[in-house]
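All protein chains but one are shown at their positions in the complex.
Letters A, B and C mark the chains as written, and numbering starts fresh at 1 in each.
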Amino acid sequence: MPERLNVAVAGYAFMGRIHTAGWAQAAKFFGTPARVTHVIGRNRANTQAFADAFGIPNVLTDWRDAVADPDIHVVDVCTPGDSHVDIAIGALEAGKHVLSEKPLANSVEGAERMVVAAEAAKARGVRSMVGFSYRRTPALAYARQLVQEGRIGDIRHIRALYLQDWIADPEFPLVWRLDKDAAGSGALGDVGAHIIDLAGFLTGHRLTGLTGLTETFVKTRPKLAEQTGGLTAKGSEERGEVTVDDAAVWVARTDRGALATFEATRFAVGRKNAMRIELNGSKGSLAFDFERMNELEFFDFTQPATENGFRRILVTEPEHPYVGAWWPAGHGLGYEHTFTHEVKDFVDAIVAGTDPEPSFAEGLAVQKVLQAVESSKGDWVTL
Amino acid sequence: MPERLNVAVAGYAFMGRIHTAGWAQAAKFFGTPARVTHVIGRNRANTQAFADAFGIPNVLTDWRDAVADPDIHVVDVCTPGDSHVDIAIGALEAGKHVLSEKPLANSVEGAERMVVAAEAAKARGVRSMVGFSYRRTPALAYARQLVQEGRIGDIRHIRALYLQDWIADPEFPLVWRLDKDAAGSGALGDVGAHIIDLAGFLTGHRLTGLTGLTETFVKTRPKLAEQTGGLTAKGSEERGEVTVDDAAVWVARTDRGALATFEATRFAVGRKNAMRIELNGSKGSLAFDFERMNELEFFDFTQPATENGFRRILVTEPEHPYVGAWWPAGHGLGYEHTFTHEVKDFVDAIVAGTDPEPSFAEGLAVQKVLQAVESSKGDWVTL
Amino acid sequence: MPERLNVAVAGYAFMGRIHTAGWAQAAKFFGTPARVTHVIGRNRANTQAFADAFGIPNVLTDWRDAVADPDIHVVDVCTPGDSHVDIAIGALEAGKHVLSEKPLANSVEGAERMVVAAEAAKARGVRSMVGFSYRRTPALAYARQLVQEGRIGDIRHIRALYLQDWIADPEFPLVWRLDKDAAGSGALGDVGAHIIDLAGFLTGHRLTGLTGLTETFVKTRPKLAEQTGGLTAKGSEERGEVTVDDAAVWVARTDRGALATFEATRFAVGRKNAMRIELNGSKGSLAFDFERMNELEFFDFTQPATENGFRRILVTEPEHPYVGAWWPAGHGLGYEHTFTHEVKDFVDAIVAGTDPEPSFAEGLAVQKVLQAVESSKGDWVTL
Partner (left out) sequence: MPERLNVAVAGYAFMGRIHTAGWAQAAKFFGTPARVTHVIGRNRANTQAFADAFGIPNVLTDWRDAVADPDIHVVDVCTPGDSHVDIAIGALEAGKHVLSEKPLANSVEGAERMVVAAEAAKARGVRSMVGFSYRRTPALAYARQLVQEGRIGDIRHIRALYLQDWIADPEFPLVWRLDKDAAGSGALGDVGAHIIDLAGFLTGHRLTGLTGLTETFVKTRPKLAEQTGGLTAKGSEERGEVTVDDAAVWVARTDRGALATFEATRFAVGRKNAMRIELNGSKGSLAFDFERMNELEFFDFTQPATENGFRRILVTEPEHPYVGAWWPAGHGLGYEHTFTHEVKDFVDAIVAGTDPEPSFAEGLAVQKVLQAVESSKGDWVTL
């Protein structure tokens, strides 16, 4: 084990940027023994500009060069989903620990190959993890702790929604996330994947079957004139077909007898990043909304009814997960902190010689649920 | 048309009580020309006690006596669902206007017979209405108005939940609402019926098909030792089987291309009467929770993004539906006001010679959705 | 004691109307042995119309006739403040129990005379009460109970605001409430009186001194063309002087060492009836906003910090004050219920032969605080 891990980040867009910042913050606030030494991007000039801004000493234009470099210990895959399989498997086979952004792959078959590679690498002490970063939100990590302590009791209802509205305007152009080849699926895979993962993370339940629907409300959109970034792109006059879902809704049963409802959409006008989870159990309930990410609502059913109610916990106390490294109570954290916590946990596991979570196998399980939702069309699919 | 309608209320429990108070309040605050002259109950002593407290001059122990009495103009059916068919049809055939509590009947077949009777009576100028009182919540009546004015645009998502927790304790006894013969179904018919009706009322959309699940989490409960009222009953040591659902979840498509999700449960610990509706359209969104019944959240997507957000409208301005008859802005109304508004609207229609809404036919349509949910078991049911 | 008390209500505007409805509801829902038999108003036609709508058998045009009528047991004074002294003293001296709307009088001197009359009447078993109806909000009655049980501990902070906006438009006309002769003071006496009373009711603390400011933001307004009711009046082109305060702010000390801050205003644009109270003690905190009158927020400082937070109690459980007579949990009450509870409590005390609260003496104490605020002009006033 080197004194400090050298990390190569593949990709420098939204995810690459936030991961890179996360590695630096983890070193400062958690003493995480790692640093980003390389960034990988196909456009050298743009990649170099990013490296300069973020203080990264080396630039590569081909991920194969990173895989071949013995001084690199970790590859952090922040590229779009269609390249995950090759980079991750290549890196694992070369003995690099791999953190892969979600979704694991754009297909179940690709994800299965990644799991095989991860298992093989694990036998050689090489670690892998899929980046469901929301698990590292302090409020959600604390919610899981309450569930594990039995504070919610037997869970009867899981209610998980991920509501956004960034393509509600029918003139928003045909960006890569609306193209099935590049993105795999639409709202389903992009944000639905998160709530599938979190439902399992929080409750420990596994979905045994589901039935649901997907819909594409806006069938054609202006073709992209100029790609200026996922959320602010400009369109041309020519229109092309949207090949992914705009929204997906499904209901499911779990292996421990709960009913679960899910909804993933980019057409919930006014909801910007409303990832909402509510659990109702025999002893209590929990409710969370990422738009208020520093809060967790908890109802303790064992308290006297007259004085009972959902309590709004500010998850900013030093005893809360991850919070002790940051600021005094009431001084909230932001979205990017989930990535700082993610890389910290990843390196902690590497150093301890344990398996970081969520594993590639967990990423594959999410992929299978996504596939089941796509294929259901209103009929029951057993998982 | 008599100067003032004489009303016979059948039943004096929860619904009979709130209807009776509603008739008196409607006369005072809206000048509604009607008064409760008779109450009908099988136990004479209890019925008389109720009549004394609520100032009702006459007591009857058999609804047939009301139907036969030429001085009675209106029969208001507040008994459990298994008696609705007989009373309503008997009253309609005798030329009485009928207001029937929901659900219209415990079976589709019974509801269909009521619709036939209502159509026949209508030809003779006799009016009928089913009591989906939540339509008369000012915030929801105003929400419908915004939809009808096009402020929400084309609706893409309907999200309707009715969350309660009053039987979450497995030792809560086997009251009549947990018995299929008396109640028809469980959470589905009791509270699910409301959100089905409201989804249609608010949007004008009709469900074309659905898929869903029901579940009974607690299979047996203490038999009833002493019926002390639906929510505070005491149980004995012997247990009996729960024959209705504890919860139901389903997703649907509408005739105008929206996705709809529904959930009805009595196991959402901490949620007391959380009837929540959210609509997302192409021009805006609306959100409502009956636990805050004087508020409506409205997002107007046509406003500039920087200064936009869900606005919390206090639906207490004099211009809001029904509110002008009551108090100044900010001085909220309560649950019972929906019944005052309901009987006001019913009498307004009788006086005007128009058909009050919702009709028995609308009640039947809800019943058919309930049946579809029960039969789906995770597969698609076309409506 | 008669089997049922006959009540004469003086006034039939906003307060007269809501009191009259409250008396009827109290009889129905609490079995309160009283009924409104007379209404008193100067304009016979209007008074008769009100009596017809609300089912009151007798109409009087002079309060002296009510005082002289031996069949009347209670006089309920709902007229503007400038007539309280005469009516209340007249009625008390004639042996009628008196419920007087707040403020007790328009001057400390008038209030003092009422207290003398009340004390003298009390010796003869004649009861009196001032109508601070907000005390009968279930959430506030429950808040007081929590304080009395020691759940908040030693109170350090009292924060009481009453925010409205109904005259924020400078073209709103010069209604009687903006005239010092008729109304005594502006926001201070109208709504400030409520938060002074509630601060004492909830905490048991007494203000020992204060310092504060008042302000009239809009100095002249259109003279009243036509009085169509307090909140919807129309103005003429001629302007007249506003002779009362638009807002008042003050800070105070209490006899038990707390700091208290108060604000009463009709210029808090967007706040319709935001009567907000927060208490911070050594063991807990309470927060309330009348715009959400069915909710109370409670922070229990004795709970572990990690799982602690303000809990939103829906004060709709059957064990909560007054609520058992009404509807199931989660089915909220409205503004007018506070008046139903008020007359119920008043009659309960008469029947029990005890002194109803708040007494005229308490009403006088509030009046003295109002006077102190008016005279402070930023300097300390000892109470």
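Everything below uses one rule, namely that a contact is a pair of C-beta atoms (placed from the backbone, for glycine too) under 8 Å apart; a residue touches a chain by one contact, two chains touch by 3 or more.
Note that the structure is a prediction, hence the values are computed from the model and not measured.
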The one of A:106, A:214 or A:316 in touch with the missing chain is A:316
Among listed residues A:55, A:125, A:150 or A:257, the absent chain is touched only by A:55
Identify the residues of chain A touching the omitted chain, counting contacts across the whole complex. 14, 18, 21, 24-25, 27-29, 31, 53-55, 164, 166, 230-232, 271-274, 290-294, 314, 316, 318, 326-337
Which positions on chain B touch the chain that was left off? 142, 146, 295, 297-298, 300, 305-314, 317, 319-320, 329
Take the complete complex as the reference. Which residues in chain C touch the chain that isn't displayed? 156-157, 159, 161, 163, 165, 168, 170, 209-213, 215, 217, 246-247, 249-251, 253, 257, 259, 261, 263, 265, 267-271, 278, 280-285, 299, 301, 308-310, 377-380
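Here is the rule we go by: only the chains that are shown with their structure count from here on.
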Relative to chain B, largest Cα-centroid distance belongs to chain A
As a quick test, compute the distance in whole Å between the mean CA positions of chain B and chain C. 35
What is the distance in Å between the mean C-alpha positions of chain A and chain B? 42
As a quick test, compute the distance in whole Å between the mean CA positions of chain A and chain C. 54
Specify, in ascending order, the residues of chain C that touch 2 or more different other chains. 314, 329
